[in-house]
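I have a structure I would like to understand better, so I am pasting it below and will then ask my questions one at a time.
With one protein chain removed, the remaining protein chains of the complex are shown where they sit.
Right after this comes chain A.
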Amino acid sequence: MSPSVPLQEMIRAIRSARTQCEERGVIQRECAAIRAQFRQADNGGRSHNLAKLLYVHMLGYPAHFGQMECVRMIASPRYSEKRVGYLGAMMLLDEKQDASLLITNSIKNDLSNSNQYIQSLALCTLACMGSAEMCRDLAPEIDRLLRASNSYIKKKAALCAVHIVRKVHDLGELFTKAARSLLTEKNHGVVHGAVVLITELCERNSETLERFRKTVPDLVQIMKGLVISGYSPDHDVAGISDPFLQVRILRLLRILGRNNEAASDAMNDLLAQVATNTDSTKTVGNAVLYETVLTVLDIKSESGLRVLAVNILGRFLLNNDRNIRYIAMTSLQKIVGTDHNAVQRHRGTIVDCLKDQDASVKRRALELSLALVSASNIRSMMKELLSFLSSCPPELRSQTASGIFNAAERYAPSQRWHIDTILHVLTTAGGDVRDETVPNLIQLITNTSELHCYTVHKLYRALLSDISQQPLVQVACWCIGEYGDLLLTGECQETEPVQVTEDYVLDVLETVLQSHMSSPSTRGFALTATMKLSTRITENVDRIRSIVSIYGSCIDVELQQRAVEYNALFKKYDHMSILDIFPELFLDKVYSVKLSFAYNNNVQSAGLSPPLCGVSQVCDLLDLLGGSEQPLQPSPALGSAAPPIPVSAPNTVGGDLLDLLGGLEPTPITPGLTFTYTHNELQKQETGRLTVTLTASNSTESDIRGFTLQAAVPKSVQLHMKAPSGDSLPARGTAKVTQMVVLNNPNKVV
């Protein structure tokens, strides 16, 4: 072999460049020389120029100007030029380039060349970068080559056909017959190509699949030949005869035997034989066994064979080689749904793999462990998972945390255990949990009323030790706000109580409020908690007031708004039942609560002129929703002109909607705007339909313009509002606005 001198000199020059800049300089000079030479007429050095260009391309520099040169070289009669030309075509051209179409003709000519190596170049290039049009053009040629040529060309033509079928599915029909006949060849390369082609055809088209089912006996025969045959130096790899072909045949058998009893039966014996006879000390033997196991698990095999397959996977799990353990877990993951018990038997080994050093193995072990958690093993599995969480690599943490939460939710043996587990996760990996964890945990805590004392104690202690994990701090603040009184009583049955004074508790909350580590939403939680404590403690209310009023001028708009509102609440009310303990929550059924209620109220009481009558309408809303507990005027409906009386909201209001607000009593509205509404009680009870007339009049000194009524009802009630008579209320009650509202309660829901 004569060395390629000019090419090698260039390579040496590039390698000896000491800096990136120097290298770029060398390459630019060379590329300029190459470009100049390309433009010249045919000289002897064309191929070595192109080779140099390809080297430069591999280093990452642009080489598109070589594309036309490739096209020219491919058309050259010299074999060396063709070789490099085709190599260049495979590296520089792909089907998206226009230049690729230009080589179609050359490929066509070369496919019929007398020299098989030239034919093989063309086949190789077509299989590498042939576009759909090229494939369509050349498919008949390929078919011809499949039938009538030597085995060297046949095997290449087979894989070229595979490429064509992948690009243009319809052409699969063309190759079916030829593929069938190729299976009978002796040459392993040809048989391998045929198997790949048949696999491709079967995967694309179910009719073809049916037709090829008949080949199962032939395939079984070939496979048996390979397994039983003696040593063949040509194809032997560590004692296994042609493992590549064996694996391909097994894969084809898998496709043919899927969902088909007859085919699966035909291959049962063979699979059992391969599974038992294959030597599994080397990787190659394990590769064949692996493929066998996958096939057995996918077809309709008999149960004995399935057990054998799962046992092989179990053996893989105990193998020292990490690769083998990895693939064992990958396969077990696939069957954990269907053969759950079989996989459970290996749970111990899988859990041990959690402690492996390798990151890939750890990941697989984690996924599989999470899939294996069940009601019976939840406690032990959770112990393992929690210890894994504290030592696992950072990219696996959020997956572990969410897996633990899911498992805990489904299989928690007791509420207390559930809460403990979640708290443990929050303390170890609080930064990696998902956002909905906090509301979910809050819901869980609210609904376990017997453990409130225990929970608040635990959270208080956690908060004392560490305030950096945001989800934990949020939940802890919320709990202290809700159940702070339990903390202060100094008694607890399930755990040792803390002896704290109100000051300590407020200190903790203030620390959270002021800490740099707290996110804005966490501070919101802390502020609300502080506020809630004002109803639960007795002595330090002034301190709370001062904290809250400080935040009235906070830069964070959200905190400022809250502080201002809470301040207003303080000024207005002695007892704020809005801050009472939440009842049991069902998060998916909560309606959106109109907390603006309180806001509007306060705005009014602060003396601001009410722009619109938001509050009063909500007062009416209360009545409407509560079913008519307090009919104000039991007179017939429709346009009564009863004298306006000030409406005061009822004392008790029904409906779960409003329980959350407690019995918040709105101020009677300032005299000026008056509402009446009337309805017919009898009508309502009979048909479940209520027609309400609203009349509004304005007795203030100024006009009110743009007056609109809004109403909201629970889902069980249908609301139909008719058009109002007008939208402006002139001063001093000179005119009224009426509006009719029809409420339909077809299911008579109370």
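Structural remarks
FYI, a contact is a pair of C-beta atoms (placed from the backbone, for glycine too) under 8 Å apart; a residue touches a chain by one contact, two chains touch by 3 or more; residues count from 1.
Everything that follows uses one rule, which is that contacts and distances are computed from a predicted model.
You can't see one chain of this complex, but its UniProt record names it "AP complex mu/sigma subunit domain-containing protein", from the set "AP complex subunit beta", "ER membrane protein complex subunit 3", "Epoxide hydrolase" or "AP complex mu/sigma subunit domain-containing protein".
Although one chain is not drawn, the whole complex shows that of A:Gly66, A:Gly189 or A:Gly403 it is A:Gly189 that touches it.
Between the chain not shown and the residues A:Lys156, A:His452 or A:Arg543, the one that touches is A:Lys156.
Only one of A:Arg29, A:Arg78 or A:Arg379 touches the chain withheld from this view, namely A:Arg78. Note on the undisplayed chain: of the listed residues A:Lys96, A:Lys186 or A:His516, the one touching it is A:Lys96.
Which of A:Glu200, A:Glu384 or A:Glu482 touches the hidden chain is settled by the complete complex: it is A:Glu200.
Where chain A meets the chain that is not shown, the touching residues are 1-2, 4-8, 11, 15, 20, 44, 47-48, 51, 54-55, 58-61, 78-80, 83-84, 87, 94-96, 115, 117, 120, 123-124, 127-129, 132, 152, 155-156, 159-160, 162-163, 166-169, 188-189, 192-193, 196, 200, 203, 233-235, 237, 242-245, 247-248, 251, 283-284, 286-287, 290-291, 294, 322-327, 357-361, 363, 393-395.
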